[in-house]
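Apart from one protein chain that is not included, each protein chain of the complex appears where it belongs.
Let's turn to subunit A:
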Amino acid sequence: MKKLFTAVMLFAASIVFAQNTITKVPKDASIVASIKGENLTQLMSVEELNNSFVMQEMLKELSRKEADYSSIEDFGVNIKASSHYFFQVNDSIMYNAFIIPISNGDKFDAFVKNTNSRHEFVDNNGVRSFKDNSEGGIIWNDNTLVIVEGSLVDSYFNDKTVAKRYGLKPDNIYGYTDDAVTEAIEVEEAETVKEASEEIYEEEEIEETVIESTEDNNTYNYYDSYNTNYDIKRTLSKQWDLKKAKEVLLQIEANSILKNKSYLSSIDNTAEATLWVNDFGKIYSQMLGSAYFRDLAGFNLGAMYADNNLTAKLFLEDDKMMLNTKYTMSDMMAKSYKKMSSRKLNKKFFDYVNEDKMIAYMSYAMDTKAMLEEYPKLMKSIYQNMPYYGEEAVLAIDLFSLLLDEEAVAEVLKGDMLFLLSGISKQEVTYTTYEYNDDYEYVEVEKKKTETLPDFLLMASSDDSEIITKLIKYSKNKEFVTFNDGFYTFKEKSSPISLHFLIKDDIIFVGTSAVEMKKIVTGTFNAKVSSKHKNIMSKNNYSMYVSAQQLADQLPIEEMGIDRSGKLEWFLNTSEDAYITASKIKGNTVDTNMVIGVPSSQENALKYIFDIIENIAK
């Protein structure tokens, strides 16, 4: 009994361990993304997934070959467990890797044989990979599939010593000067790849790549050299990819991302998918590598984005889908951003919003004065280390700040604005056509027709509108603009839209609807804004909202001629509102939220997505 219990426990533990593929992601990965199969299958059962249009099409396509598939589970992949993606970079290669859990190794083997019959795979103690490394970094065992796609860092291989080591010829179109490296060279491992799994994995012998020289100084051809280099790099990349894939497959938990505190703090079991990006500064520095000073003329993006990281979570709920992103900045950047984003949206803007007609809006609140002061400071951190002109660049930035009167500019445009797609209106326009006499000679006649045009209204705060008023008066004197009913109008002959503008109560109004402008002038604008929208606009530095109902009601789909199949109309009629917000900075973090409503006719967001795909694709 004890033995049986132990066996069961071991079996259970092995399954748990096997399916917890996050332990395969290396500790120093820069980006990790995960899709939680467990959560997704709670929203949509395997049976429902199999019956969905997308899956039916996929099964149909795959069944055209020898095997007959009726379920996603026939592939041998465990869709009830999490799959992961990670990005890892060092000075010589950037790895993009996918880790997918397998539920049935035999089924997966059969699936591979069926879908990739051109390439055989070999089984080495349960670890399968393609024969002769024909497919690069693809490897699997009974529990996990790992796919690695590497991309070599060119700047690393441009280094003469490195190029010599790998038998690369100089990419020099103007002539060949160096002596060719002609000795047989064994392809080495990536310089900084960590030996994470050495203790449990006996490395297979990597096939030697021998580069023989046929170089002749007199017959040097740039294109031959390019092709040879390409072949060498391709072979090298495939070998490194496979080696990395093996490391990942056999990695132990002690070396995994689960030992990374920043990653651990980003885990959210309720999210259906997550993304974690660690330290943008480090990624930039690693990726740019030795190209740093040569190719980018010293722009220090690494310094600018040091300690900046991001986590994103996707939640698929019954009534909405939500993408929540947290961007955390360095202390230096956060300090600047705090000042830049200190402005609040002018509440007087709400007096000119009518929710009953409004199709969409976008609000923006930044402090112009702080931006003009802080932005040059941030720029300095990028430019100051430029090898040749760093000093001059900093001097130029200082000079710019000195010449610019931040306060005066900020008085004219304070930095907050609200842009409204306030409705759609009909407008009468003229066009020229012809009338014919008895000899079929024609005369041009002007006729009228009605067109549908969107109405925009832009509002921006200003404490000192004197300069703008002067500009408008100048334009009026020069007859660029006209003045009627208390507002100015600019109309270009060929343009369908007239732009109207006025300044009232320290707000600059620019709009396309003369009716709305009149109402603003006379104080008769019929405003209506719910507290929900007031909150979205005023509590965030940035917001964007689209009303699906208003779009469906007002958009002249038939006239637009873009919906012969009726799919757009279906989509608009079944859609719910969508909005994006970017919060004010809290600590060093800015929260961005994208929310799309799920119609009540749908069970949950995942099923809604599948339904949209089905209706659009069919």
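As a convention for this text, contacts are C-beta pairs under 8 Å (C-beta built on N, C-alpha and C of every residue); 3 or more make two chains touch, one makes a residue touch a chain; residues count from 1.
Everything below uses one rule, namely that contacts and distances are computed from a predicted model.
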item: Per UniProt, the name of the complex member that is left out, chosen from "Cbb3-type cytochrome c oxidase subunit I", "Molybdopterin synthase catalytic subunit", "Lipoprotein" or "ABC transporter ATP-binding protein"; value: "Lipoprotein"
item: Hidden-chain contact residue, picked from the options A:Glu61, A:Asp318, A:Glu451 or A:Asp553; value: A:Glu451
item: Selected residue (touches chain absent from view) among A:Glu47, A:Asp356, A:Asp439 or A:Glu479; value: A:Asp439
item: Absent-chain contact - pick from A:Tyr230, A:Tyr431 or A:Phe480; value: A:Tyr431
item: Contacts of subunit A with the absent chain, listed as residue ranges; value: 362, 364, 419, 421, 424, 429, 431-434, 436, 438-442, 449, 451-454, 456, 458, 493-497, 555-556, 559-565
